[in-house]
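Apart from one protein chain that is not included, each protein chain of the complex appears where it belongs.
After this line comes chain A, so read on.
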Amino acid sequence: MNPAEILTNRPEGLYCPSGDFYVDPIKPVPRALITHGHADHARAGHGAVMATAQTLDIMSVRYGESFAEARQVAQGVTQVGDASVSFHPAGHVLGSAQIRIEQQGAVAVVSGDYAREANPSCASFEPVPCDIFVTEATFGLPVFRHPPMADEIARLLASVQAFPDRAHLVGAYALGKAQRVIMGLRQAGWDAPIYIHGALQQLCDYHIAQGVPLGDLRPATVARGSKADFKGSIVLGPPSAFASTWAQRFPDPVICFASGWMQVRARARQRGVELPLIISDHVDWPDLTRTITELNPEETWVTHGREDAVIRWCEMTGRTARPLRLIGYEDEAD
C-alpha cells in the first residue's frame, strides 16, 4: 500500500483510517493513542485511550482517574483494527513514546515530541525505521543548538555562588522540565534540599515512585521562619507562579527560566528573566536534521513549530516533506 495513506489529517488531529484511531487528538474522540502526558498532546474526555503505563498514570495525576472511559497500557505490538501499533521511547519526558503504525508492510512513526540528548529523568530515544516520519519542529530553525545541560546547570550553580544572599527561582514546567533540572542539579553534586512550588509536588512524587532519584525536595512555603531561610537556595516553580504573590516570599530572587527558548535573548527579556538557562526537552536543529538523515524515511511530515525551515532543509537535501499544519499544539514544555 501507499504509506502516505496510513495517516490523514482531520480537524480532530492525525487520524489512522485502517485502525480508526487518532494520535494526540486535540478534541474528544472515540479512540486515541497518546504519545505523552503534556497537556497539548494528552487531553481528557476521549472514549478509549492507549498510551504507555507512565503516560496513563500522568494523565490520572493531572485530570483525575476518570480522564477517559477506557484505557489500555501499550505493550509490545498491538492490533488495532487493520493496523498494528507499538510504542517506542521518545526521550522527551517520563513515559513519552513514539507511536509506530504498520499496515501491510508500510510503516509510519509519529514521534510526538522527542529529544536525543540523554535525559536522566526518562528513557532515551530509540530510532525506529519507517517510511513516513512525523516529526515535531518546535526548535526547527538552524539558530537552535542547545548546549549540553551540564553547562547550563554549571551556570546556575555559579550564579548561586556569586549571589549567596539571594534565592534562585527557576521557572520549569511541571512535567519533565522540572525533574530534568532537578536531576541535572543532583548529577552536578547539588545535594542541598531543592524547594518546589506546590504545582510540581504530585508529578515530582510520581517520578520518585517511578525510580527517578530526585533527592530531598521540600515545599517552597514560609509556614514558619522567614524570607531569609531561602537565601542561597534553589527554588523551582511553574513560570506562571512568578507573576503571582508566591514570588514575593523570596529574598531578592534571581529569576531563571529553563527553556529552549532562552537561546533567543528577546524571549528571555520579554519574560523578565535574569538568568536564562537553555535547557530543552526537544530536539535542536542538529539533532532534528540528524534524526531525519539517520531514519531516511520516504517522506517527512512536519508539525508543531517552525515547519517552514525544516521543509526547506528537506528540499535542499532532496527529501520529500510536507507540513501538516496541525493546529492546537502549544509549547507546553519547551
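Here, contacts are C-beta pairs under 8 Å (C-beta built on N, C-alpha and C of every residue); 3 or more make two chains touch, one makes a residue touch a chain; residues count from 1.
Convention: contacts and distances are computed from a predicted model.
Within the choices "ATP-dependent DNA helicase RecQ", "DNA ligase (ATP)", "Amino acid/amide ABC transporter membrane protein 2, HAAT family" or "Glycine betaine/proline transport system permease protein", the name that UniProt assigns to the complex's undisplayed chain is "DNA ligase (ATP)".
Screening A:Glu12, A:Asp40, A:Glu274 or A:Glu298 against the full complex identifies A:Glu274 as the residue touching the chain left out. Touch with the chain that is not drawn comes from one residue among A:Glu69, A:Asp82, A:Glu126 or A:Asp252, which is A:Asp252.
In the full complex, chain A contacts the hidden chain through residues 141-145, 162-163, 169, 242-253, 255, 263-266, 268-276, 306, 308-309, 312-313, 316.
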